[in-house]
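Below you will find the structure I want to go over with you.
Every protein chain but one is kept in place in this view of the complex.
Our next item is chain A:
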Amino acid sequence: MSNTLRPYLSAVRSSLTAALCLENFASQIVEKHNVPEVEAGNTKEVLLKPLVVSRNENEQVLIEGSINSVRVSIRIKQADDIERILAHKFTRFLMMRAEHFVILRRVPIKGYDISFLVTNFHTEQMYKHKLVDFIIEFMEEVDKEISEMKLSLNARARIVAESYLSQFV
């Protein structure tokens, strides 16, 4: 299954690098306001077509661009109950600390597990290639982390059962 991982990540990387060409754009509707246009969605002409990069129907990345902001939403692979709970807890943990992460959105888009919002101000302050690196590394790490936690949970359960039942000898 990992032979689809590399092309998937490189496709996401190149789409992100292309989408992250942002420039400042003051709001056309309200004077002196500057909003991320992909969030407000009022002026249609500055919004780009959303793009979905999918590895299979359980893992997808939705990239919605606009002139001054990009919204990246990720759906993490969740095969069964345990993975669903682990992914849910993990993303909730991250989203509660969204201020530290700057580009993280506190609420994911419907249908996805976690969302990032990158505005032109972020790309002015931070290196663009590093931002893309961060998102790609995030996607890899989350999958790895969830499978590791599941493995450790199963190992713990086995040890617990063994040690309890071996008392009965």
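FYI, a contact is a pair of C-beta atoms (placed from the backbone, for glycine too) under 8 Å apart; a residue touches a chain by one contact, two chains touch by 3 or more; residues count from 1.
Everything below uses one rule, namely that contacts and distances are computed from a predicted model.
Not every chain of the complex appears here, and the one that does not is recorded in UniProt as "Arp2/3 complex 34 kDa subunit", selected from "Histidine-containing phosphotransfer protein", "Arp2/3 complex 34 kDa subunit", "Propionyl-CoA carboxylase alpha chain, mitochondrial" or "Vacuolar protein sorting-associated protein 33A".
The residue from A:Ser14, A:Asn42, A:Asn56 or A:Ser152 that touches the chain not shown here is A:Ser152. Checked against the full complex, the candidates A:Val30, A:Val52, A:Ala79 or A:Val160 give a single residue touching the omitted chain, namely A:Val160. By the touch definition given at the top, chain A reaches the unshown chain through residues 24, 34, 81-82, 85-86, 89-90, 93-94, 97, 100-103, 121, 124-127, 130-131, 133-134, 137-138, 141, 145, 148-149, 152-154, 156-158, 160-162, 164-169.
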